[in-house]
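For this view, one protein chain was removed and the others were kept in their places.
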Amino acid sequence: MQKEKELIPQLYRAEFRKLVSVLSRSFGLEHIELAEDIVSEAFLTAAETWGIKGVPNNPVAWLYTVAKNSAKDQLKRHNLFESKITTHLQQDHTPAYETEIDLSTQNIRDSQLQMMFAICHPAIPPEAQIGLSLRILCGFSIDEIADAFLTNKENINKRLFRARQKLKEAHIAIEVPPVTEINKRIEAVLTTVYLLFNEGYYSQSHNTILRRDLCLEAMRLNYLLLENTATDTPAVNALMALMCFHSSRFDSRLDEHGEVVLYDDQDSSLWNQELIAKGNYYLNKAAQGNEVTTYHFEAAIAYWHTTKAAEKWEHILQTYNKLLQLRYSPIAALNRTYALYKVYGKAIAITEAEKLNLESSHLYHCLLGNLYTGEDNQKALEHFSTAISLTKSSVDKKAIRKQMIKIGQL
Amino acid sequence: MKDFVLLFRNAGEPMNTLSPQQMQNLMTDWQNWMGGIAAQDKLSNSGYRLSTEGNTLKANNVTTDGPFAEIKEILTGVAIIKAETLEEANELAKGCPILKVGGSVEVRGVIVMNMDYNK
Partner (left out) sequence: MKDFVLIFRGVNDDPSNQLSPQQMQDIMTNWQNWMGGIAAQNKLVSGGYRLGDEISTLKPGNVVTDGPYAEIKEMLSGLIVVKADSLAEAKEIAKGCPILMINGSVEVRSVIVMN
């Protein structure tokens, strides 16, 4: 009994998305819920019958067969309907659906890739993309998605409903875009993959296992892109490197009480060396070819953070200089200023920081609090107080208070 | 394809020696010329018209009012085009209407910035 209890959720996570992707190709995006329903039904049937008849020898094959048969029935009914009714009404004929459903490894992989491009389409709003990705590409349950977004099931169901509507309205084809469009479309996919990763990495949810799963799922999706020659581009490799480097520190970022451990305080023996090595591998691959993207710069910075080399901060500063010239972001501006402090000292960093015009950001005040510590403790405390008032995160407030207490002890 | 910067200079006198109609024609010619380059997908940046308002900064904190005036022909604008060679860029630049009112075009190849990410 215990075995079935764990087996089905595991299978769900691994197989739901594969089956839905393949079936969606047969049914089309207008009937995506049908694909989702058929697959969910198959899992329900599994839950019911395996408890009584025992787990089959090949559970995956069993699920695939049930889903496939159910889908074929639906398709036949549609075709029958079409042929009976359309001849009767003489209206425009929608083509008969292909009733063969190919569940080979190759087709499963291809379908998922195509589904990624369909969902991560510029016509779909970003929040919708994340929701659909989590549900369809990653096979997370509604409960899990609600947990990740710190909301409830009803809201998630509403969001997904609206997202599916958008998908239908946009009339998106399920296919890998042609060579001429691929680089542009990959940008949209990578943005969503990165957002997904950050959901896991920076999430406020206390469910550490779920958050790690989110990071792993983002990396798995990216891996799908790498496996396909047409989508194995420098940018995709750079993002992979970036995610590897970040994940290598996953275990050291929170202490046993679930509190944030700042980078300088992290136990580097907890850093995953295998992931760091993988990151290096992908970063080298990303260097081949002529493309240099923001992911390249971010990955390079993440690389330097995996080392304790003395000259790392000079490299990090120069990389932020280039990243900012390519694309401005407040986070990069603040991080660059921190690197400036590490290379040139606090006085210069403070002067540059005060030109940033980011007074409404709690991170800005955290930075200034940091920089003023030991230089002008009064100002440091003022900035930290402002930071606390500007953030809603209790985890962040705690961390800032810790730094304020440290000043008192100086 | 490489980028080339076009630097436009006037004839050494302000443009107000042109009548309003002449100015209008110049503007139209300019748009047509730019449009032609854009139609060949060779316009990187339609660029900037520079006003006479400015400052020139030199070493030792020396600042003077106005544009750089070591020579009397001052810069009036900048644009960026794409071409395979300097010769091709020159060909595109030849159509610039400023040449018909006594001005000049300096064509400069761009050095691609080093975007290595220090690994």
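Per-chain residue numbering starts at 1, and chain names A and B are given in the order in which the chains are listed.
In this section, a residue touches a chain if its C-beta (ideal position, glycine included) is under 8 Å from a C-beta of that chain, and two chains touch if they have at least 3 such contacts.
Note that the coordinates shown come from a computational prediction; the quantities given were computed from them, not determined experimentally.
J.: Touching the absent chain: which residues on chain A qualify?
T.: For chain A, the residues touching the absent chain are 317-318, 320-322, 324-326, 328, 332-333, 336-337, 340, 352, 355-357.
J.: Name every residue on chain B in touch with the hidden partner chain.
T.: 3-5, 7, 9, 45, 48-51, 53-59, 61, 63, 67-68, 70-71, 73, 75, 78, 80, 86, 89-90, 93-94, 96, 99-100, 102-111, 113
The rule is simple: only the chains that are shown with their structure count from here on.
J.: CA centre of chain A versus CA centre of chain B: separation in Å?
T.: Roughly 45 Å separates the two chain centres.
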